[in-house]
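With one protein chain withheld, the remaining protein chains of the complex are depicted in position.
Letters A, B, C and D mark the chains as written, and numbering starts fresh at 1 in each.
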Amino acid sequence: MQELINRAKELLADGTVARVLGWKAGDLPYNPEPAYFETEESLKDFVYNGFCGANLSKYMIEASKLEGKTMVCLKPCDTYSFNQLIKEHRVDRDKAYIVGVGCKGKLDIEKIKKQGIKGIQSIQGAEITDDAETLTIQTIYGEKTCAYKDGMLERCHVCKGKEHQIYDEIIGESKDTKDADRFDEVRRIEAMRPEEKFAFFQSELSKCIRCNACRNVCPACSCRKCVFDSNKFDSSQKANVDSFEEKMFHIIRAFHVAGRCTDCGECSRVCPQGIPLHLFNRKFIKDIDELYGEYQAGEDTDSKGPLTNFTFDDAEPSIVTERG
Amino acid sequence: MSIEAKEEFRPKIVAFCCNWCSYAGADLAGSSRLSYPADVKIIRVPCSCRVNPMFILRAFEKGADGVIMCGCHPGDCHYSTGNYYARRRMTLLFSMLDYIGVENGRTRVEWVSAAEGVKFSTTMNEFVEKIYSLGKNVRLEDIRCRN
Amino acid sequence: MQRIGVFVCHCGSNIAATVDVKRVAEMALMEPGVVHAEDYQYMCSEAGQALIAKAIEEKQLTGLVICSCSPRMHEATFRKAAERAGLNPYMVEIANIREHCSWIHKDMEEATKKAVILMRAAVAKVNLNTPLQPGESLVTKRALVIGGGIAGIQTALDIADAGYEVDIVEKEPSIGGRMSQLDKTFPTLDCSACILTPKMVEAAAHEKINIYTYSEVEKVSGFVGDFTVDIRKKARSVDMDKCTGCGVCQEKCPSKKAPSEFNRGLNNRSAIYTPFAQAIPNVPVIDREHCIKFKTGKCGVCSKVCQAGAIDYDQKDEIVTEKYGAIVVATGFDIIKLDNYDEYAYSQSKDVITSLELERIMNAAGPTSGHLERLSDGKAPKEIVFIQCVGSRCSDDRGKSYCSKICCMYTAKHAMLIRDKYPDVNVTVFYIDVRTPGKNFDEFYRRAVEQYGVNYIKGQVGKVIPQPDGKLLVQGSDLLDNKQILKEADMVVLAAAIEPNPDVRKIATMLTASIDTNNFLTEAHAKLRPVESPTAGIFLSGVCQGPKDIPETVAQAGAAAVKAIGLLAKDKLMTNPCTAKPDETLCNGCSTCANVCPYGAITYEDKEIFDHGIRETRRVAQVNSALCQGCGACTVACPSGAMDLQGFSNRQIIAEVDAICR
Amino acid sequence: MSTEKKQAELIKEISGVNPLKCMKCGKCSASCPSFNEMDIKPHQFVSYVANENIEELVNSKSLWKCLSCFACVERCPRDVKPGKLIDAARQLVVRQKGQNYLTPDEIPELLDPELPQQLLVSAFRRYRR
Partner (left out) sequence: MYKIAKENLSALFQSIAENQELYLPVEVSGQVNYKAWTPDAKVSLETLKTVKSPKDAFFPQSENLYTVQRDGKKLSIQPEALKEQKFVVFGMKACDIQGVKVLDNVFLSDPVDSFYAARREHGTIVAMACHEPEESCFCKVFGIDCAEPAADVATWMVDGELYWKALTDKGEALTKAVESLLTEADGTDAEKLETEKTAIRAIVEKLPYSDLSLEGWNGDALTEKFNSPVWEELYKPCLACGTCTFVCPTCQCYDIKDYDTGHGVKRYRCWDSCMYSDFTMMAHGNNRTSQLQRFRQRFMHKLVYYPANNNGMYSCVGCGRCVEKCPASLNIVKVIKAFEKQGGDK
């Protein structure tokens, strides 16, 4: 982390960048927030640890409009989003100085708390320099430990790899965290009977409170005005009704990002109700991979997306019924 | 289900037809007097690529029991490539609907040329029969629209 | 709120027999926005249209719904009627209650119910219709023809004869194209040059035709009726106005080692050259790669011998910018590279040649002055083998998947000509199929077999093995005898596949005209619009669209000319107003729409946008309504919903969906 | 499904060849060095498989006359590759005759330590299908 701070200071000092986009220490051990630093002095609050899960690529949309360059800290998975945003002309590559930061898996405080750990006062073992094996947690109710893996976000268990797709330089080491196949959950649902599938999603989506956190955090959902907010479409609704509306919202959102979603996992991370929203996006990704050839959004900045492309012998929609 | 119940159920079926092939195919079915059930109502669009997945979801939300989209055969699109895009969009949409537990068969895509009046009529007959066998769409409709 | 009039047509009994038209009209009055409803015997009749006009006037209608036959039948009729009565024609919608209702349903109750729903959907749509104005754009009355082969020449002549200016751009120093390289033509066996040269001369002399030879298209912008094209005139090093075409420079030029393109590299030419004797223009060019003056700075012989003082070593490439209303692509073809066909020993033996090379050998102006001889030793061949389908009908990546179409016929022609001139030469043709659809074609092929004794063997050749004695051992199979054949030949002629000129890819990109996987330009409709590109204002002539022989090429050239003339004859173009239109405040500038547009109608522009109190410069989509054909692909691809299609807007279609489902 | 049909399907599966792609040009037969030794010629092989005439095929001399030089595979313009079909037909016979598959565990016992590794690898390559 010190290395990052030092580099940030250098870049600020020599005028390469006008500001640094990173994370600021929070008032609890686990709530650092995305923040801009414009002075050397302000960098004293800079932090980069296991709780810095936010994908800062999305902030670069706004930062691209500012004067001067922004040094932005991107984790390997964030760089896919950044590439995708370049492809869609939403960020300006020339306005970014990308520091690829190492990643040893990001932590999910909800998961840690689910293990009965509450009244947290401090957490050791989440620093980027730590070996990411065990977390030692001091609480009002005594000291607790938790395996780092058990506190990790779902997305880190199915990590796409710790290679940065775009960067100006890389700082910090990474650690491989992948220990599951990202389509396993999708396969499990695909194998269900229709009633079971329906019941599963009905139960999950009934929790939705239409807070739009999934949408607003999503780097692919960067529309200036969402169709669900705009009165120009009859889809502008805010109610959370159990029947169809939430499903409509989530299907349309997933379709909206289909072929553009890099599977960064932010939607699931931020959902206050813990809805596994990535299951929608991954279904599309899996279908695209199987039907139109492997495609990873954000791997490059110029390839044609699967929904703006075709081949003469693409599968017919009836394949959905045929494969049963 | 009893026969009575089946008689009561009249499905609402929306058919999107592209102006150049399928709508003309439907016209041909008409002028050839090839009947299909009145439950099917056709909406004319310039090309199958004009059909937004949102339209299909909207139809279900408002109580449609089946939605079918017809376009020119791949390779014959009036706009040369429209139906190729439509094909991908619909495949993914249908797959997603299947995934969230909507009964298979409530949606369908069929390529019908302007000369295929018979195919249009056969397709619609088949599709309507399928929807009858599936019954009312309850999984996607918004109950507020019921009356 | 609209004031809508609903008109229900009986269509005699066509509709009225199964649909209760009175009831449809009654129900219409219950719909929001409907202020008038009536039914009539024949809505499309003069009297019916008069009813509509009267209602528009009396009830101040702002929109019409006609419940009648298919819009494909009478939409235009009712739109015109509305326009005559002062209503915007795009405020008319048709509810198809004949083809889609009365004709397919028997039960009156059921059919009436459906007709009511169809009417409702149409009313729901009209409620959201907005008056649309067709755009207008001026037409530049000048055409550009890219390519100066027989296709380009014919198109240019036809357009020019209709009274329009035409420019031909040809990249070679002379027009004439492939046809000028041919010796005789099938199935008449008349001399190619004899029928082509007069056309070349006519084109050159035509007051409406301007020929840019040794030139290439550099840049194209604009759209149908109003293209702007940059043409690069390559430096010729010879002043076209001064040169008299005496030919002395070519004679005296000391550098004579440049392979002749015209003779397919079978012999050499001088560094200053005209490709062939009948070249038009008859002005040489200096091939700077082979010119001693350009290579070493010394020489200058041509300049010294030129009495007209036409030699200009300092000439530079020049860019000419012209405006055109229509562009015809006639870029023609070349034969494929045979590098990957080692088994036919093309690159190993001089006596394995392509058919196009044989054309040159047979030609009196060719490298052998028309004598049939082996290029290796100049001896007269006694045994000649022709191999068909070399690289055609091939599904691997060495060749082309299509049939090149012309090879069967020109091979029959060659075989016949050889047998005619040299009766002692044996000619064997290995074929897979002999394809002769065309007037007098099969008769021609049969003459080769029956009259001239050409030996046709069904079966492909596997290998050609050059022998130490200079002979060529041809290993083939005779599928009818089920035998393998080993044949010693003196000469092997390969019917190599033809492919579109490789430059076409670049040109297609400039024109935003689509090309298929084989680099042939795509036609707007395979059957109904075969000489038009899907991009408006671009027309296709000759082999650039698909393999063709000369008469077909000429026919298509004429057809393309007619289409171009049809366009140039208009002063203004009315554009279909049902085009895509972006809402700039919603546009993300992501380019997704441009990626799916088949017409290249969408561009991006940095524009100042005022959106809810924020003023900023944004990258936003712009639709060129002259290019947009209104398919709507962009509207669905657009992630933000900024792109909508006028006349078929999101809200209109959703309103129809709602009306049907309620 | 009849036996022959099954066998034909199997040959197609093993070889990965679709005989319907054949345009009957005969280039395979023209290229074949063993042509004169064969009773069923290479180009006929394709139609035999397409017509599911497998019995005759597997009993033919040709099956064992093919040198697997793959000249036909190299030169076939339609991606039909009769050589592969012949190879697959042989596999069919070999498999039927002895059912002589080995499981991975059985292999080490059979190995001679002196055996060159290259031989093994090429054998696996050759017979893995």
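Remarks
By definition in this document, a residue touches a chain if its C-beta (ideal position, glycine included) is under 8 Å from a C-beta of that chain, and two chains touch if they have at least 3 such contacts.
Small disclaimer: the values here were computed from a predicted structure and weren't measured.
For the chain excluded from display, the touched partners among the shown chains of the whole complex are A, B, C. Among A:204, A:263, A:287 or A:314, the one in contact with the hidden chain is A:204. From the options A:16, A:31, A:136 or A:303, the residue with contact to the chain not on display is A:31.
The set of chain B residues touching the chain not shown comprises 62-63, 144-145, 147. Interface with the hidden chain, as seen from chain C, comprises residues 30-32, 612-614, 658-659, 661-662. Although one chain is not drawn, its touching partners on chain A can still be listed: residues 26-28, 31-36, 54, 59, 109, 118-121, 139-141, 203-204, 206-207, 209-213, 215-217, 225, 229, 234, 236-241, 269-270, 272-275.
In this text, only the chains that are shown with their structure count from here on.
Between the interfaces A-B and A-C, more contacting C-beta pairs are found at A-B. Centroids built from CA atoms put chain D at 47 Å from chain B. One inter-chain figure worth recording: chain C and chain D are separated by 45 Å, centre to centre, where each centre is the mean of the chain's CA atoms. Residue numbers of chain A whose C-beta contacts span two or more other chains: 227, 234, 307-308. Looking at chain C, residues 596, 637, 650, 654 sit in touch with two or more other chains. Remark: chain A residues 186, 189-190, 192, 194-202, 227, 234-235, 241, 243-245, 247-248, 251-252, 254-255, 258, 280, 283-284, 287-288, 291-292, 306-312, 314-321 touch chain B in the complex.
Looking at the complex, you find that chain B touches chain C at residues 12, 14, 19, 23-24, 26-27, 29-31, 33-36, 38, 41-47, 49-55, 58-59, 62-64, 76, 78-82, 85, 89, 121, 145. Within the complex, the chain D residues that touch chain C are 21, 23-32, 35-36, 41, 43-44, 71, 75-79.
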